[in-house]
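Down below is the structure, laid out as structure tokens.
Missing here: one protein chain of the complex. Every other protein chain is in place.
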Amino acid sequence: MKNIDDSAITRDGKSLIVAHDHGLEHGPEDFEPNPESADPEHVFEVAQHEAVTALALQKGLAEHYREFGGDTPLLVKLNGNSNLWSPEDHMSYLNCSVKYAVEELNADAVGFTFYAGSDNEERMAQDFRRIQEEARKYDVSVVMWAYPRGHGIESSEKYEGDTDPEVIAYAARLGLEMGADMVKCKYPGLEGWKDVEEVTSRMKTVMSGGSKASDEKFLSDVAGMIEAGGNGLAVGRNVFQREDPESILDSLEKVIYEEKTVEESL
Amino acid sequence: MKNIDDSAITRDGKSLIVAHDHGLEHGPEDFEPNPESADPEHVFEVAQHEAVTALALQKGLAEHYREFGGDTPLLVKLNGNSNLWSPEDHMSYLNCSVKYAVEELNADAVGFTFYAGSDNEERMAQDFRRIQEEARKYDVSVVMWAYPRGHGIESSEKYEGDTDPEVIAYAARLGLEMGADMVKCKYPGLEGWKDVEEVTSRMKTVMSGGSKASDEKFLSDVAGMIEAGGNGLAVGRNVFQREDPESILDSLEKVIYEEKTVEESL
Amino acid sequence: MKNIDDSAITRDGKSLIVAHDHGLEHGPEDFEPNPESADPEHVFEVAQHEAVTALALQKGLAEHYREFGGDTPLLVKLNGNSNLWSPEDHMSYLNCSVKYAVEELNADAVGFTFYAGSDNEERMAQDFRRIQEEARKYDVSVVMWAYPRGHGIESSEKYEGDTDPEVIAYAARLGLEMGADMVKCKYPGLEGWKDVEEVTSRMKTVMSGGSKASDEKFLSDVAGMIEAGGNGLAVGRNVFQREDPESILDSLEKVIYEEKTVEESL
Amino acid sequence: MKNIDDSAITRDGKSLIVAHDHGLEHGPEDFEPNPESADPEHVFEVAQHEAVTALALQKGLAEHYREFGGDTPLLVKLNGNSNLWSPEDHMSYLNCSVKYAVEELNADAVGFTFYAGSDNEERMAQDFRRIQEEARKYDVSVVMWAYPRGHGIESSEKYEGDTDPEVIAYAARLGLEMGADMVKCKYPGLEGWKDVEEVTSRMKTVMSGGSKASDEKFLSDVAGMIEAGGNGLAVGRNVFQREDPESILDSLEKVIYEEKTVEESL
Partner (left out) sequence: MKNIDDSAITRDGKSLIVAHDHGLEHGPEDFEPNPESADPEHVFEVAQHEAVTALALQKGLAEHYREFGGDTPLLVKLNGNSNLWSPEDHMSYLNCSVKYAVEELNADAVGFTFYAGSDNEERMAQDFRRIQEEARKYDVSVVMWAYPRGHGIESSEKYEGDTDPEVIAYAARLGLEMGADMVKCKYPGLEGWKDVEEVTSRMKTVMSGGSKASDEKFLSDVAGMIEAGGNGLAVGRNVFQREDPESILDSLEKVIYEEKTVEESL
């Protein structure tokens, strides 16, 4: 098993993942703030920013547009679900095999959404088990979108919903126990992130989302997360819905890899 | 992976698909306007019109009547469902494997109905994933009947049913994200089609159906769709329920490939 | 793929199938009119009548008693269900694989019940898809018991139950579309049978059942069906529940193969 | 396919099977009348009685204690279910593969419970189909515990519960149709057993249970069954719950193989 530190999707042990799966997950409405973002060529172009360690996207985009991707490592997302669908509880279904991602799409890593707490937790865990073991055969890293959600959490008296820091830390720990190389967690605030770090030991962690109040607040969250031991960021709409994605990527590069202050980075 | 532009089912990047799957989908009543259309020999004969880039049909017809097919490329439909059946929500089930379609039936392309939004979305997505990856092995194109439908859409406050242009565009985008080479969409009007084009980038798109008011209105829709960037048409009953299918195919040829006006084409 | 006209189960393009699956489908009560019929040796003996082109039966009988079968071709039925069972809707489950039927039981053809319209239509269609494709590998013919039935039909305002001739014709057409070589349909009367013929083109069709009023009426139905283009008969209890099965088989031979009148055949 | 008459589990066409699966099916309470019977070593010892043609038991006992088994042929039971479980309707689930039973456990035959009439009939039939065909590959006999039971029978107006002789005969016939070599049926009285014989032709039949009123009544049932054409007995608790199992086995030997009267056998 290759250490993720030797993998293409990290740089000095850190990672800045540009994710473009909202076309599948949310549909055309997510392209509206910046219609250009509907075009995979644009997406591949943006992802060539030198700060980016991986472009995360679905099979179809990887397949038809990789020629526009330069050397950006690909993190092929293996499951997902449309927002047209309304399942009984949260479910992300497989739409690409590891074999296909690696052999045909040249993936450097694979991504998988795990909704712990959903009534479908078991089914996603079964998919995860298989893709995790197959990814090892191909020596590609496994990134878990560790998104606790659903009936088990809503109905529990113990937890305060899926933004409860303990729930987020638990879901991150599941990634470690189940064999992920990296987990992607919603940012639960600085204290919450410290809890995540405490239970994930040396596994890589990247935050997803973060404050949208302002660039300053956003970068400040990222800086705090890095300081608390986090390994980086996975960012999607916050980049693609801007007309000038390069500028925010420049700033993120400084905060994540150079550990500069927010002021220095803006 | 062969580019669909090099595939037998396109001509100058465009496509006119004659589809004859209503015997399975709707039953004998669809043959009533023109009883001759019940006979697969007639179907294969009609499809030999030089404008036709593919004849879409089910396994059984392809198997027993291909000798009548001349050189018309075959687009074998891999799933479907009878109208005698009344499932809880829309579902199109597999009735042919890719291997069989290609090795035994000489398919040039395979077709698959995906009812995004149905409670069965996941199950069709699982089938699609497998057939898409297997089709790549055989280097045949994959055409998705991108038909949003069912409970997820009906119950959503966000969408206005399955003819909502945003829903149609979303379903078309799913085809791109999931790895189709071409999507077949219900025609949502000219503005709606432009939305489809905007989110499907360079993937092939063909319209299905269109106005039945008159030939002039129908051809006018097709001409508009072509001008908006669409790649052609998949037509079934609108051809087979006529006594003179050749005449409308002549007109379509002019509109689609020669980009003539409706007046010149009639 | 071998043409069914070259198969052992037809003679001059026609077929007289003796079916003995009521031990599984209905149980011992069906043996009561003629207890001897419970004995598979008797069954195999009856089926040696020269008019018979195939003996249809389940795996166990084929396996343990084939030594009594002479040269009668075997049509091994691949699915079925007991009458002790009370599923939510009609379902015929697999109880023999194609491989076993051909390699171990020396089947010349395989039979499959498809209850189109049942809530289980999809599941039977999945089984049918697999057995149809595997049967091609072994070059044995596929006979579909095309029996529309169940919730989808009962709940439809369009159809008048499973004896509605349009429903029977639709189910027969499904056999053609899905790749059967022959369909076995309940006899819907002469006009109804003509509809069946119109939508099944060159596929083989055999009627099942028919009037039990008298031999004369029964043979008259068969004669009409043959004249309307049908290819023969599958008969079970109507033969085995008689003490003298040979006599009715003699008559059927004349009606089916020699196209004699009922009077000449009795 | 080896004839069951040539198999180790019959002697002169008859069989006395000692079954010890109550540890799984009923739990420790069944050992209470004779605690020694909890010990598999004791079980294997008892089964060495020369009248015994097979010891029926689950995988775990066969695996860990076979060294105590002498030459007694093993009939490995392939499915079962605990009494702690409370499924919606009767179900016996697989807990050993044929391959494992034969290759690792040296089974001479395999056993399978089929609850015809249960809502789970289909699922057990699917398991049976596979194990029956695999058993043929290994040339081991297949014994079906033909136990009609469940919702389909309870809800039927036609049958009077699962002890109705017609139901028992129907279930036995299913064994014949589905390819078993031997069925094990609850004893429905002498007349009922004759019905079983009538519909099972040359397939082997063994009774299970029988009267517990007294040894005399029990042996008298067995003698009647043998006279009616039955092939023997499968007995479990009625042997193991005794302190002196040898004595009853001696008597059974006389009744079954030597066709002695009950008086001569006691």
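Some notes on this structure:
Lettered A, B, C and D in written order, each chain numbered from 1.
Keep in mind that, in the parts below, contacts are C-beta pairs under 8 Å (C-beta built on N, C-alpha and C of every residue); 3 or more make two chains touch, one makes a residue touch a chain.
Predicted, not measured: the structure shown is a model, and the values here were computed from it.
Touched by the hidden chain within the whole complex are the displayed chains A, D. If you put the hidden chain back, the residue from D:12, D:39 or D:244 that touches it is D:39. One of A:153, A:207 or A:262 touches the chain omitted from the figure, and that residue is A:153. Considering D:45, D:104 or D:197, the position touching the chain not shown turns out to be D:104 (whole complex).
Residue D:59 is the one among D:59, D:186 or D:254 that touches the chain not shown. Interface note for the absent chain: among A:126, A:247 or A:261, the touching residue is A:126. Where subunit D meets the missing chain, the touching residues are 21, 23-24, 27-29, 31, 35, 38-41, 58-61, 63-65, 80-87, 91, 93-97, 100, 104.
Those residues of subunit A that touch the chain absent from the view are 1, 116-119, 121-122, 125-126, 128-129, 132-133, 136, 148, 151-153, 155-156, 159, 166-167, 169-171, 173-180, 195, 198-199, 201-203.
Rule of thumb we're sticking to: only the chains that are shown with their structure count from here on.
Any chain touching subunit B that also touches subunit D appears here: C.
Under half of the residue numbers found at the subunit B and subunit C interface occur in both copies, marking it as a different-residue contact. Think of subunit A turning onto subunit D: fitted on CA atoms, that turn is 145 degrees, to the nearest 5. Chain geometry summary: the mean Cα position of subunit A and that of subunit B are 35 Å apart. Residues of subunit C in contact with at least two other chains: none. Taken pairwise by the contact criterion, the protein chains link up end to end in a single open path, with no chain closing the loop. Pairs of chains meeting the touch criterion: A-B, B-C, C-D.
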